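Okay, handing you the structure first.
Certain chains of the assembly are absent from this excerpt, and the rest are unmoved.
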Amino acid sequence: MKGMRAIDLNCDLGESFGAWSMGDDTAMLDVVSSANVACGFHAGDPATMLATCRAARDRGVVIGAHVSYRDLAGFGRRFLDVAPAELHADVLYQLSALAGVAASVGTEVRYVKPHGALYNRIVSDAEQAAAVADAVASHPTELAVLGLAHSAIERACADRGVRFVREAFIDRAYEADGTLVPRGREGAVLASGDGIAARATRMASDGLVDTIDGETIPLDAVSLCVHGDSPDAVAMATAVRAALESAGIPIEAFA
Amino acid sequence: MKGMRAIDLNCDLGESFGAWSMGDDTAMLDVVSSANVACGFHAGDPATMLATCRAARDRGVVIGAHVSYRDLAGFGRRFLDVAPAELHADVLYQLSALAGVAASVGTEVRYVKPHGALYNRIVSDAEQAAAVADAVASHPTELAVLGLAHSAIERACADRGVRFVREAFIDRAYEADGTLVPRGREGAVLASGDGIAARATRMASDGLVDTIDGETIPLDAVSLCVHGDSPDAVAMATAVRAALESAGIPIEAFA
């Protein structure tokens, strides 16, 4: 098993807000190596951010800023047609806030992952992708960006010398061109029984995945995204981690 | 005039929000030496924060984080009974956000000034004062706190080794014990014609002010607060600056 390349497991965390809680963050932090921490625009009040940074630090989990459109009512899942200069400032504001919060408890933000509708938008919208990459590049700390391969945001990062890290989704179906099958289409989201652990292991060890049409394509992901907000999220993530470990694949943060 | 101690002029800035503007920030930045920049909780969207940091940097004006209760609808002027742990996180979030925004344009946040109802509350509320001082002390950068002399926040800062800087108000009447005459009482707020420039000069040169009852008391302020949101704010601030300069008092940021 020597020479086996390590893989990162990332998960959205800190998505509670005030009296409302979401997900079992404590349990997920025992499974993942990277935590995408909400920064207040789609979820994550400051006290939640602080508690999440402390918990991640205690478990050696690397922290990323999960930046979003300003949309608490929509949980950042709705496209918002923000002007690039405003998007730049919004992203910079969020990651800076989390960076200071993390630093106050002796840890740090190492990467940025756009959330929800923003994540999807900058797969193809070059203007918004450039705004996000500009914001990350303008931050005094060197930060990576986590996202989808072959995307506008990957190109925008390359243009600015920002490290871009490709991720794959363990529970989402892929098209032949490596894009995700849109949610809402049948078979777009895989459930517990669908061999997710074996699929994740193959992604990590061979860099391959079967598409929704049965083809096999290369993925080349450095990080695997596990979801945190479904009822069986912890069980699924735990099973994936166990399968990776059984296969001798080291689980390590990329950043 | 040699040996004349310098004085700082501070003003609330960056208090626009989205489509709404407030104050003439560009003009005020030519007059003051320290800018209290809103951080999004009472005013100041991220794009405004970024523009304000750039403008302050271009003029050599020092930047402070103007932190507030979370209350856009009330402009942070209404007391909010936040639990200390939440207030700590709220203050840390705001100053961290501004710190990153400032750093992205090559400048930095050097101090924190609580805004509005929070400012007034922590004159006497030891618990909330401790939460604010803890937040500032926990930030990785060394920051000063700007506030009222003999206050709970001054004591909380002293207890934590945080530098506290006393300010005086050029257009507010004082009681014999050095506290401000509450707004709403007759004579609490001085207007343009009330000899404000001479009063400010005396505060800066002699550290003295006449109270509302005609007594003279010591003030010992390192910074003078000029207001930015009244119609004649720029004219008043400009007159104060001119009077200070005529008296040979250097105007310099404290931080």
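The chains carry the letters A and B, assigned in the order they are written, with residues numbered from 1 in each.
Throughout what follows, a contact is a pair of C-beta atoms (placed from the backbone, for glycine too) under 8 Å apart; a residue touches a chain by one contact, two chains touch by 3 or more.
Note that the coordinates shown come from a computational prediction; the quantities given were computed from them, not determined experimentally.
Complete-complex copy count for the single protein sequence, taken from this structure file and not limited to the 2 chains in place, is 4.
What we mean here is this: only the chains that are shown with their structure count from here on.
Rounded to whole angstrom units, the spacing between the C-alpha centres of chain A and chain B is 39.
Of all the residues in chain B, the ones that touch chain A in their complex are 40, 45-47, 49-50, 85-86, 88-90, 92-101, 103-105, 135, 138-140.
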